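Attaching a single structure in structure tokens format; questions to follow.
With one protein chain removed, the remaining protein chains of the complex are shown where they sit.
All chains are identified by letter, namely A, B and C, in their written order; residue positions are counted from 1 within each chain.
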């Protein structure tokens, strides 16, 4: 094991996959010269050249379509959309084409594209650069949606995404790039569609995604001290969802908190909560609680943006409310 | 009361609002010469001229942005996106600008825009012209999302949407334009954010949206014959949601089926189901059941597209499963 | 470049004309379900351009694709039955008349206007990178030239010098929108300058001209001189779709005026002047009609896809065999 950052883990995943298969290439704004905004492709232009590392103009629709066309021809594009906020410009290609051509060809055409982007708050980028839009893609048949929270996960999942023959929307988090974590020296893959129990516990299940996973783990430590044992689950892949792992946990604990950075309404937390109620209704002591960002544009600045998003303290409070006897959300 | 079609109700709403306020104008592809694809603006170009009825080129991003800019200047644009599938091209303007500028101006700037489009299946248009993407907008703070199911509702809600000072995403359904229904001769408005109990019942609550409402009502009739009394609720506005009306009903019936045309995963059904569980947990005899389209691209042709979408028979079955003692979804 | 034989081109156009008519009849009988977009009057574009491609050249088409598809080499059977939603169609009857994929004939079309241009850049990029002896042709309408996709794709293709021939089939209308009023420049070809490309326009109703230009551009593109943008001027003689209230945007007179210039009459006249025997041409036409009658009968016998087929291949299930975490 070596300790590396989330950003470096991504770089290693690129490097290993591009070396393994020359059809794998990275395309996006400044992925080459700059090595991408958060340096996750630093040095790759030198090693692989312009054939595999392509700087592209500010044309998100064309870049996404270029991914569709090149995948159609047997290449394996990794299309980087610098901020998920700009994926709004590439939606037609991703939703109307990438997601649908495999089925429209009755399985003949395969589109192994990774639409790689990053979302969320924490970098003081304000409301046009900090959104959490991942649930849009969960609602589109034909797409796989991945959201890794650790260096170990991002490397193993990115490698699997590159090798997968479906279009995959791969959502990193801007506040995680400098997070450090242990990653094996030897090559490994993490299967898509497999959740990970980040911490085992008995009293409450916390399902958290992306940036929220780290907060949930810290909250779990605090709560442990108060004698509340939390099991923290990171789905890692939002679709297809590893329901088994989540259900098994909730059947054990009987209490569940879903934590997402996206506001509750219309976000993935509703999907998770519904699935859990549908499968664990009789086991639940209380309804699943959703703890999500305030429904607002992300305000600017270091303080406010963290106040509108769930944090360690607010997660601790939410869990405490959950474990407190009888407390039920009133109408 | 006079009996008119959903399409005619829309036309009347346009006409009344454009006469009332010359700042109200309709813009979109062929809204003028053609009177729009489903003729819902037929004859308006003659009455109001090009100042209020503007045919626009195939430039969804520009049309949406034109809506933002003109609203900023005090006009009240109704921006028509011919199919919701093409709103993928206008997402940046709607999500990053229209939805955010009111807050970014600390309330000084108002953007009274109606982004009007139509979605869903039933017209044999295949997968690139039949999607149900409404939940995308529910997840975006700053937007109001409306989805009317009857001539009466579409007229009253469209007029309210035009008068509202928030950006409103107004999603009609392509299979409803020729549906007939009673509409008052005298002017009326329907408040945004107010659900409607389409049918009162005692045993089961069915929450259905758009095209699904009519199917749910027919299913309720069939079920009545079998002695199952269904209460059918149409939220009409997906955000802000009239939780009270839904909760009141579920507290009474203790059983709930949510029916949407969008596939369950990532769709609005998860939001509805979560809200109901959160508020009615102790009253529910069983978990809320979601009955939604199969997770697939909408296939072509008259038969298949109706088979992948909920229909009267499948809704009846879903309700019967719900009322059958003890039947619980297995893990 | 292969010699251009007018009679052969005329025969191809005749086939498309009759195929379009057959399709229209089926649409009127409601045997084609999606909006059907007639092609009458534009045959010289499909035959001249799409017909000039080799089998493994890639063609990206539009929501008005059936004649492009046939000219490219897709079978009449597959194209017609796709429109009819039968399992023998290009997309197994799941796509319908505006969106189907025929990988075996390197033909792909879709119903979102302008969206085929960005996809073309990826195909061109792959061809260039894999150093294949193939080209990509992307055909689209005058209306599509107003989409952001058009602009982003042309710029990308131009800066990367991709082997793509972009063909703008200007049939004077985008639905009810006359090109004069909705495209800001006099000729769409003028947009080429914005991408460092030359302005190329061709009479889209003169099949010899379209074929000649097509051959040249395809040839140059094979030699790495691409991309190219060419505007083919033609006219849509029928409504945008069957049932289009045409009078809301154009006059009978205008249509009649253009009917004088329609490509088949022009080609036939020229052939007769060149001494070709009218009877020979009539026989040719008769043979085509017979062929299409047989096609029609056959098509009506074909099955519809089952629900199982319709919901299959939504995505490729995740391999359980994948190596898991150590």
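Methods note: a contact is a pair of C-beta atoms (placed from the backbone, for glycine too) under 8 Å apart; a residue touches a chain by one contact, two chains touch by 3 or more.
Note that this is a predicted model, so its numbers are computed, not measured.
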| item | value |
| --- | --- |
| Displayed chains contacting the withheld chain | A, B, C |
| Contacting the left-out chain in the complete assembly, out of C:57, C:102 or C:152 | C:152 |
| Contact residue for the chain not shown (choose from B:2, B:105, B:178 or B:324) | B:105 |
| Chain not shown: contacting residue from C:28, C:185 or C:283 | C:185 |
| On chain B, residues whose C-beta touches the chain left out of the figure | 51, 56-57, 59-75, 77, 92-93, 96-97, 101-110, 141-144, 156, 160, 164-166, 184, 186, 188-194, 240 |
| Chain C, residues in touch with the chain not shown (by the definition above) | 146-152, 154-155, 158-159, 181-186, 190-191, 193-197 |
| In chain A, positions touching the absent partner | 29-30, 33-35, 55, 57-59, 61-62, 85-86, 89, 124-129, 294-297, 299-304, 307-308 |
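Keep in mind that, in the parts below, only the chains that are shown with their structure count from here on.
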| item | value |
| --- | --- |
| Identity of the most central chain, Cα criterion | B |
| Numbers and ranges of chain A residues touching at least 2 other chains | 61, 92, 96, 103-104, 141-142 |
| Residue numbers of chain C (touch at least two other chains) | 94-95, 99, 110, 112, 148, 314 |
